[in-house]
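Of the protein chains in this complex, one is absent; all others appear in place.
Showing subunit A:
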Amino acid sequence: MTEPLTRTRGESGRVTGSSRRTRRGWSSLLYLVPAFVFYGTFTIAPWVQSVWLSFWEWDGIGAATWAGFENYIKVATDERLVVALRNGLGFIVFYTVFPVILGLLVAAVIAARPRRGSGFVRTVLFLPQILPLVAVGVVWRYLYAADGPINQVLRAVGLGDVARAWLGDFTWAYPAVGVIGTWVTTGLCMMLLLAGIQKIDPSLYEAARLDRCGPVRQFWHVTVPGVRAEIVVAVTVTLISALASFDIVYVTTGGGPGYQTIVPGVLIYKLVFTSNEVGLACALATVLSAIILVFVAVIGRIGRRGA
């Protein structure tokens, strides 16, 4: 905190305007100190340490040996890790693509005309967003169970052949877990896109109507371009939760059957606490955060180009 106070002191010895500003510039950093201490110590430092650990082979107890890029080679070649990353990326379809499409449709329908109860619709659709994901997982575990409500309904309507233990099924477990993600994130997408639609200038719709555009063409030519910025945001937010998903998979399937629903988060947990491969887990975590960062940067760039 050394400042060039003397250089800018006025004749009377009072601090002049410009030096006051310089002084204020440095002292304003003091206001950041508490936030910096928590964030630096408990978020950034562990992250850096995780990157560092990813270059070691370590079981979490004994001595670590330098591994160079060995762990990263495993991330790219070891079946478990490749599958986990692929599953995480695949969840983007369920956490991002479906919710944005569904959210846009619901938002467009709500915004199309004022109607009683649309406040209620919004409140209810947003509800999954505020629940602990563990609880969501527990609820869906029950819904998907062999004798659970979904199968009961299927049997009741004569589709008993389709009924199965969804989360234990090698083919269906992955989409079944994905649907839970769609259920959770659609409400947020709907709210984001509704906020966007409500900002669209109504005269654009009038102009479209004068050009004899029906509701569908109005949707494509006015609504969708009008909410471009909000779509970018919805995609960014949901994409991070797709790639970083943990709670739902951990509770519903634990990654199984086999490795059908394993995602990076659950595999990292297993690598550390079941097979004591700490370095490898850190390499996977590093790759995961790099993928998220690249995706967010690319989406941000696409969004800016469109604006």
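As a convention for this text, a residue touches a chain if its C-beta (ideal position, glycine included) is under 8 Å from a C-beta of that chain, and two chains touch if they have at least 3 such contacts; residues count from 1.
In this section, contacts and distances are computed from a predicted model.
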The complex's invisible chain, by UniProt name, from "Acyl-CoA dehydrogenase", "(2Fe-2S)-binding protein", "Linoleoyl-CoA desaturase" or "Carbohydrate ABC transporter permease": "Carbohydrate ABC transporter permease"
Option touching the unshown chain, where A:Ala67, A:Leu104, A:Ala176 or A:Met191 are the choices: A:Met191
Of A:Val93, A:Ala207, A:Val224 or A:Val296, the residue in touch with the unshown chain: A:Val296
Which of A:Phe91, A:Trp140 or A:Tyr174 contacts the chain that the document leaves out: A:Trp140
Interface with the unshown chain - residue positions in subunit A: 21, 24-26, 28-29, 31-32, 34-36, 38-47, 49-50, 53, 60, 102, 105-106, 109-110, 112-113, 115, 118, 120-135, 137-143, 145, 147-149, 152-153, 183, 187-188, 191-192, 195, 215, 229-230, 233-234, 237, 240, 243-244, 246-247, 250-251, 264-265, 268-269, 272-273, 278, 281-282, 285-286, 288-289, 292-293, 296
